[in-house]
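Showing subunit A:
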Amino acid sequence: MSTNNNEGIIILRDVHKWYGDFHVLRGVSFSMHTGEVLVICGPSGSGKSTCIRTINRLEDHQKGQIIVDGIELTNDLRNIEAIRRDVGMVFQQFNLFPHLTVLQNVSLAPFWVLKMKKSKAEEIALQLLERVGIPDQADKYPGQLSGGQQQRVAIARALAMSPKIMLFDEPTSALDPEMIKEVLDVMKELARSGMTMIVVTHEMGFAREVADRIIFFDYGQIVEENTPEDFFHNPQHERTKLFLSQILDY
Partner candidate 1 sequence: MDETRKRSHTYGDDELPPPIERIPVLRWLKENLFSSWFNAILTVVFTVFIVVLLLGLGKWALGARWEVIPANLKLLLVGTYPLEDIWRIWTTLYLISFLVGSAGGSRGGLMRQISMTIAIVSVVLAILPFGLMTRGWILGMGASTGIGFLLGHFGKRFRRYKHIEIGLWVLSLPVTIMLVNGISGLLPVVEGRNSWGLMLNIIGAIVGIALSFPIGILLALGRRSELPAIRLICTAYIEIIRGVPLITLLFMASIMLQLLLPSNVRPDLLIRAMMTITAFEAAYMAENVRGGLQAIPKGQYEAANAVGLNKLLTTTLIIMPQALRLVIPAIVGQFISLFMDTTLFGFIAILELLHISRSIMGNVQWRGTIFELYVFIGVVFWLACYSMSYISRRIEKSLGVGER
Partner candidate 2 sequence: QTLQTILDRGYLIVGTNAVLPGFGYLDTTTGEYSGFDVDYGRAIAAAIGVDVKFIPLTAGERLTALQTGQIDVLLRNTTWTLTRDSMDLGLNFCPTTFYDGQGFIVRKAEGINSVDDLDGATVCVTSGTTTEGNLADVFRAHGLSLKTQVFADTEASFGAYDAGSCDAYTSDKSQLASLRTTAKVPADNVILPDTISKEPLGPVVRHGDDQWFDIVKWTVFATFFAEEHGITQANVATFESDNPSVRRFLGKEGGMGAKLGLSEDWAVNVIKAVGNYGEIYERNLGPNGLDIPRAGSLNALWTDGGLIYCPAWR
C-alpha cells in the first residue's frame, strides 16, 4: 500500500499514534521524493492533520519510524530542532503572530533561529512578501489584512526558514470563497518552483491540477494512494468513491 523507498526525503514506516485510548494513526507508511507534491484528503477526523503534524513533530508518534531528510524523529532535542528548520508548515487558522507586523512575522525566525542580521532577515522577508504578492502590506498588522492576505503571510513566514519541505493543513478552508483563489495561486507557483509539498485539502480542482500523487485517508489509515487522474476517474475503493460523490456533488 505504500512505497518503501529508502531514498525518499520523507519516509513514514508503519506510524502509529494514540490519543489516550483512541488510535488515531493506525499504521501509516508512505514516502516522498524531493520535489514531489502530495495531496492528502479524507473525511473529517480521519487523522490527516495528525499525520502531517507528526512530520515536524508537533505531535509525537508512539510506534514506527519517521525519517525526514535523513534524520529520524526521536526524542533527541537536536534532531527535532534540525527538522523544524527543514520543514515549513502552514495552518488552517493562519496562526500569525497578531502583536507583530507582517514584516516582523516573517523575519522573526531567521533573526532569532538562524541568527541572521536584522537587515538581512528583513531583506529576505521583503523578497518573500513580494513572492506571495503582498510587498506593500509589510508594515501592517495581521489583524488589518484580509484572510487571503493573512494566509499568504503565513506561507511567506514558513518559507523564510528556506525549508526543504512545506506542509499545508487545509490552508484555504477558513477563507471566504473569494480569497481561496489567491492562496491557491501562490501554492501552485510554489509547487512549480520544485518545492516538496504535502497539502491536506478538499480543493479537488487544485489537487487535480498540481498534485503528483493523492492519498485518501480514513480511520487513521491510507485507504488509497493514486495519481490524480486515476483518483478522480478511476478510484479503487468504495470509500473513496463515496467520498468523492459527496464532495463533488454540487
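A few points about this structure:
FYI, a residue touches a chain if its C-beta (ideal position, glycine included) is under 8 Å from a C-beta of that chain, and two chains touch if they have at least 3 such contacts; residues count from 1.
With respect to how the candidates were assembled, all candidates are chains of the complex that A comes from, given by their letters.
The model shown is predicted, which means the values in this text are computed figures rather than measured ones.
This complex places one of the candidates 1 or 2 in contact with subunit A: number 1. Within the complex formed with candidate 1, the residues of subunit A that make contact are 53, 56, 58, 81, 84-85, 87-89, 91, 93, 95-99, 108-109, 112-113, 142-143, 154, 157-158, 160-161.
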